[in-house]
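Below, a portion of the complex is reproduced, with chain positions unchanged.
Just so it is clear, A, B and C label the chains in written order, and each chain counts residues from 1 on its own.
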């Protein structure tokens, strides 16, 4: 999966980094009431307490249990409750059932975290942490960071689909950066290299670095804004089948005719945000649109979405990180991709069908977690992530 | 709906009774953890906090708001959240969605109860409570008592479908009364009267008292026990279509081959109870079987279920109250049944199709709530109530 | 099931009657094109060729195979294809799959009928037909007559749901009899007897005759007309929840707001009939309404549907036979009902849950097939039979 972490390099900061990452998950949940930890409005959204337990189970199952002599699991039934999709590690709770489980309680889950964190501290200072374990640890931390973003998006879904529209937290501040001047980046045709390289951490799906041939193309340095997307809506974009994929059109006919969390109230467009229900900010990058919507918008503009290779090659010429940006690339293995043996081999490869690649990062992505080779992926109909649109187009020779 | 409560009779105890009933709901929930109040594993089961809110909403909506001058609703959005099925009173949360709502929080719901109880105290001591209101109040209290039984059955479902099989409460004691000598009660053919009469409270579906002609029949003074039901299982009852209704057979082929909460673990029959997972008590009355199972069992024994008229006519000749007993009668209006105008008219009549009548009461039924004219009703496939079997048969002339 | 047919009485006409009934099924299908025999638009509707094959299979399986020495089945795989719901006789094609089978072809099915009819002729003239077989034969003929009505209703559904609205047959003439003077029949309270008696054929569900107590009631000698039902529609009957059962209301909100086959075209109400699309005949009895609609209409009129006992007791005081009339009675066993052993015991009893009784007959019912003790039954949501409404009401003492 990952082979490039040099143990000598990482070791001094390992414990600090472990504790910081673990604390951040709990910080995200701090504004919640106990009840918010429990519910699961749709199958894609997991209860926050499940995220807290599942990330802990990862360290217990893959680090402590096989490597820390004498380690005793906190509760032998938690493997059943907190396993997500690892077929290797036995029966898992059906994903849609997570919201039915009132126990373990939130307090139990925090006790579980405390117990595992204590044991991890002992283990990380024990001198037993050899290279492959450090690699696994780094994977565990990045895994928890992925769930930190999911914690944000799932909490938003839980609160944003409650008829009382509760605030997430009065302290939360949405960061919008749209001060940069608009320009179109032009990239000439040629052979380029994409994929992760170097010593830092990466997921297995970013490896190995390889050549691609790109025709000349242009790509915007800016994301599509709410105001621009509203033009698409008001000019009938959701009722003109010509811009939609066939299955996107089926989706659009049955679903709301706007991004998730947009509500037209008394003729005014409102937007549910982490700061509560707000008047729609026309200058902010559009968010919570799915691949069908992103494609239809691009088609309506006479443009298209960039491929992931185009995005990566041009990525040093624009600021990215406000939204996960839908690309026109399906999530497929890079040349030479091989699954790792064992459970960690299930991490990425088995999802490589019927999903689309997103590039970038969002305001909910933990600092330092993403990079320009990072391959995020979701199904074409998913709206609940912090997704946006960057337009591209070919340049005729 | 109910016309027979004389206000002079009830008034002195009205406030006491109100407070007692309201307190009992909270006593039932006292052993719960906050998370247990929130989840909804299946559509038929409501979250405990919803029951607590909905019963409170009933008093607010039907008593305080129209009758107590100056009353201000606790939260104007609660009507949307806590209405159950009253089309008259506006949009309601789809029943399956109740488990998605983390807010109002459990604390909010208790505050809501406190607020309404305070206002009800003021109202009940205000001298403003005229006859029709007392009638409505009595309905509200009986309504809350019905939800008290549902609180028990829904809590049992929530905890009993959790892989950790948590206890409900260490204090709970199942009461089993099977000391009576077995005998067969014989009732001769003739015209009998059934239905509610007299001054006490009754639901509209028990009115009015009317004549029925019954052929001679016999009925057991005892309920079928777990041990007897186990004989049915071990002799292949669940795999012999001859004993089943066609749709019962479809149900049996797809579902578990035993009552709800029975688990065969290492060859031994265990039973999840309010006291936790227990070895099956062979002498206790069988519980948590649906109408299909009750009918199939009766067929296997060469008997049948009693009709509700047969049950009522014979009911003073046996002890009832341990289980809600499935009858062979569909839930239909009595002769002369008329819906009340307004929202309370929706209470019973609109459910009079495709459900079966149950008679008796259970260990979860609040004391004094049931009577031998009480018509409980559930769908034929429902197992989650505390249901049992009493056998009957015709007597050839 | 049936015990009362005296063999000496029936024998002379048996062969003639057999051949007449068998021919009538084929006469019903004569106007069809081959393709019309094949399709199954909804699970409740069976392809006409299936009806022709299934009724033949009944004689082959229950009469010839066990009783006619040396009989060879026409095709050993037809048991699999043409069995309907007899669990005793082995695996059956799932009901919804019937419309997927292009083979056996229509010609094959007619050859099958010819073969079985030839063998039945040999058998019926062989002197081997003893009493119990005559009983079974009579059951087989009544069974085929039931399917003759289904042939009509299923053909109507197939053609009436085709966008080309093809005629069934230019020769078909709808018979409407509404010349009788309207009057209200009044029946005093008392003990009455209902159920089949005498030597003639009956189904097991009509036996045995038994006493019922009826309160005084009134019942119309006329069916509700299309014009009267249209008043219900235009006065908002389908949008006023107060008249509907809860599950009827759910049905009404999702479905068409008129009887099956009614189409409002350019502001004019049209009705698909066996004679094609016609202007709605306001004087004809309303047809193709389900139990929810019949109940809601009655509620809107301040009346109710008669129980099946009320219908039967009063039935000699009005002309019936134009529509199957929904009653307010659930389809349940009469006192003393016992299933026959063997496959024929599956005929009726296993359907005695969650269906409603209809009384009378329709224009599609074969002559002589029905009687005033006949208990027809369908699910509350079914519209595709030729169903109508007769109003009743209690009379206050």
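We adopt the following convention: a residue touches a chain if its C-beta (ideal position, glycine included) is under 8 Å from a C-beta of that chain, and two chains touch if they have at least 3 such contacts.
Values in this document were obtained by computation on a predicted structure and should not be read as measured data.
S.K.: With 3 chains in place and all of them the same protein, how many does the whole complex in this file have?
M.R.: 4
Definition applied: only the chains that are shown with their structure count from here on.
S.K.: Report the topology of the inter-chain touch graph, choosing from line, ring, star, complete and other.
M.R.: It is a line, because the chains touch in a row without closing up.
S.K.: Round to the nearest whole Å and give the separation of the Cα centres of chain A and chain C.
M.R.: Chain centres of chain A and chain C, defined by C-alpha means, are spaced 58 Å apart.
S.K.: Taking each chain's centre as the mean position of its Cα atoms, how many Å separate chain A from chain B?
M.R.: The computed centroid separation for chain A versus chain B comes out at 46 Å.
S.K.: With centres defined as the mean C-alpha position, give me the chain B-chain C separation in Å.
M.R.: 37
S.K.: Could you check chain C for residues that touch two or more other chains and list them?
M.R.: none
S.K.: Okay, in this complex, where on chain A does chain B touch?
M.R.: Going through chain A, the ones touching chain B are 33-41, 49, 77, 80-81, 93, 97, 99-106, 158-159, 161-164, 166.
S.K.: Please name which positions on chain B make contact with chain C in the complex.
M.R.: 85, 87-88, 189, 191, 210-213, 215, 241-242, 244-249, 291-292, 295, 304, 328-330, 332-333, 335-336, 339, 345, 350-354, 356, 380, 394, 396
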